[in-house]
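With one protein chain held back, the other chains of the complex are shown just where they sit.
Labels run A and B following the written order; every chain starts at residue 1.
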Amino acid sequence: MKLRFSGILLGVVALLWVGPYAWMVLTSLRTLPEIVAAPAWPIPKSIQFDAYREVLTAIPVGRYFLNTTAMAVAIALLQILLALPAGYALAKLHFVGKKVAFALVLACLLIPAQVTFVPVFSMLGPIGLVNTFAALVLPFGVSALGTFLVRQALLSVPDEMIEAARLDGASELRIVYGLLAPMLRPTLASLFLFSFVFHYNDYFWPLVMTTDDDVRTLPLAVALLREQGTGVRWHIVMAGNVILSLPVLALFAAVQKQILRAVTARVG
Amino acid sequence: MSVRLGRRDALITLASSFAALAGAGCARGGKDGEASLWFAYGGTNREVLLSLVNRFNAEQSTYRIKAIYQGDYFEALAKLRTAIAARAAPALTHVVGEVVPYLAQAGTLLPIDETNHVTGDVVPALGQTGCFVRGSERPIVCAPFNRSTPIAYYNRALFDELGLRPPTTWSELESVARAATLRSSDGTVTRHGFACPIDWWFWVALVGQAGGTVVEDDGTPSLGGEAGVRALEFWQRLVHEERTMKPPPGRDYNAWQATNNDFLAGRVAMIWTSTAFLKYLETNAKFPVGAAPLPADVRRSVPTGGTMFVIPAASSEPERPAARAFLQWMMQPRQANEWATRTGYLPVSQKGLAELEASGYYREHPNDRVALDQLKDAFAWPWAPSLFRIQREAVQPRLEEAVLARRDARATLDEARRAAGEP
Partner (left out) sequence: MKPKRPLDPYLFLAPTALVLGLFFFWPLALVFKNSLYRWDMLTPPEWVGAANYGQILASGELWGTIGRTLSYSVVVVVLSLGLGLGLALALDRPGKLYAFVRGAVFSAYVVSWVAVALLWMWILDADGGLLSTLCRAVGITPKNWLGDPAVALYTLAAVSVWKITGYSMVIFLAGLQDIPRSLHEAAALDGAGPFSRFLHVTWPMLRPSASFVGTTSLILSFQAFDVVRVMTQGGPVKSTTVFVYAIYEHVFVNLRVGRASAMTVAFFVLLLGLTALQLLSWRLGKPGARRA
């Protein structure tokens, strides 16, 4: 009895969350006349890849994907690169103004991109940086959360270790990137994944910072597939959707554990 | 990386990686003779435009046009203004007519026609001649491109079956809509007689038909006075009391699209929309599509709509010759006619129009004639920089409110008038 109930529950939950994906894929495999004739009939008459073909010819998917990935990777790497020395200073070194510096970093957690985009835009505009890769990457070069997490992780590294390295003659940067970074691998991996997924999916910032085809990202391009005026061609939009979602879903399937840790690492 | 990497080296590396990132996108700007054209149509109209661009690129080798899709009119316009502010605008794009005076006054548009080669042959009503094109000392900053008027489309099979004829007055519209509406036994409407996007453009048509003017020549937003109220109440009555008109859901072009879909699916017997969708609707309908002029109240009246080509001042200099060449080419009779006959927009070239007439095109395609004939009832928009704000900020959102949320028409328009007066 109990088993049956939990079975039903499992089915319902699976249907609610897997169903929409299935619907997306099914729609993308149909043709427009078929959809117009019976929009909600689940089974395609025959599997058609026309929609994918059309998406691939209508927009340079490869370039957009590359743009998006390069942007997300660059942001994630830059964040790690900058968070390490900053976190080291905040966790391990004594200096005047440390408390204030830490408080200021934390304060940035409160300032979302939605608050700053207008001035950033009008700042980057006159110096010709709007519509560039730089406008997509630099504003996210520092993650306040990332700096915070790196600092927390470094707190648990014993001072003696660093002192020993110093005695061996290692420079401070060598200590940060050569000694501490490898010790923090799980934290950094989480940070990387979290940042990558967030920026790969980001719609807001690329939307307001770019107008040019050269730097357009995949989410923007897919949103534009829903063309106005002469009827939404849902099979094409859904094909675009599949193309957009598949890489992150694959990444998720591959490194589910790390992603889950990245998310839960935010507690506390 | 050397073990003894100094602090200094690392900082230099960091700084240079910043610089490299910053520079990565900087090397934009076209190759010689290349220009970008931002456009704002989807579907059929996009395909036609792209085929024209391809032909231009194939016919000559000096210039190359790169066409970039930027979403619908309003999305593309937002992008354009952003790009102007960031000084990264394309060399050629097209914008809704109502915004041209605003952009021109802000000094963001370049003169396009010092030699009169581009707009010399333009159909007067479509170039808003005497106002937008050649009307004063002002340099010409825009050329008509895809220009249209609203027309009525009806399901000819259904109209024949019910013995209906396209309405010529508001009261006929009411009775035709009633006759074509189908209700199930529990009273829910299964087919609406009439649908029309709750949009500024169609409201302006109604106001004109009721004898009013929306924006005076000096830019005063009179919003039609009593005629404005009458127009809005007409919609309210059809939607809420008669329940024969379907107000399509969605904002801006989402609603236009919903209107088309409803018509094609037979859920609505008659719609008002742009002549621009003529070919699309004719091709995709499973019934014969009839087109008819909009009805009259105290008079006939339609606005013109669609867009004008402009060359933003914030575009890059080397791109402009290509943009100008393409613009001139597009205004030639052959291209103007191809664009018109494949989409449903109006031909903008007088010579081209004469050719079409002579070739008997309009005898064969009476639906194409409707918008053309309506041009005699069209009025020109005033050259008022406030026009666009009046449309987008003051009136458009409030029309939806009045019709969908059923707010008092007079109070709504009074408020809109106040909002339109804001600097």
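Here is the rule we go by: contacts are C-beta pairs under 8 Å (C-beta built on N, C-alpha and C of every residue); 3 or more make two chains touch, one makes a residue touch a chain.
Not measured: the values here are computed from a predicted model.
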Touch list for the missing chain, restricted to displayed chains, reads A, B
Cross-chain touch to the chain not pictured, restricted to A:L56, A:A144 or A:M183, is A:A144
Touching the hidden chain, out of A:T31, A:T69, A:S245 or A:Q258, is A:S245
Residue list for chain B contacting the dropped chain reads 7, 11, 14, 74, 78, 81-82, 84-85, 103, 106-108, 188, 248-252, 254, 258, 261-262, 265, 267, 389, 392-393, 397, 400-401, 404-405, 422-423
Missing-chain contacts on chain A, rising order, are 6, 9-10, 13-14, 16-18, 20-21, 23-24, 27, 35-36, 39-40, 82-83, 85-86, 88-90, 92-95, 98, 101, 104-105, 108, 110-112, 114-116, 118-120, 122-123, 138-142, 144, 147, 159, 162-163, 166, 172, 176, 197, 200-204, 207-208, 219-220, 222-223, 226, 234, 237-238, 240-241, 244-245, 248-249, 251-253, 256, 259-260, 263-264, 266-268
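One rule holds in what follows: only the chains that are shown with their structure count from here on.
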Given the complex, residues on chain B that touch chain A span 1, 3-7, 10, 14, 17-18, 21-26, 28, 36, 38, 41-46, 66, 68-72, 79-80, 82-83, 85-88, 252-254, 256-257, 260-261, 264-265, 276-277, 280, 284
Counting only contacts in the complex, chain A reaches chain B at residues 36, 74, 78, 81-82, 121-122, 124-126, 128-135, 137-138, 141, 170-174, 177-178, 208, 211-215, 224, 227-233
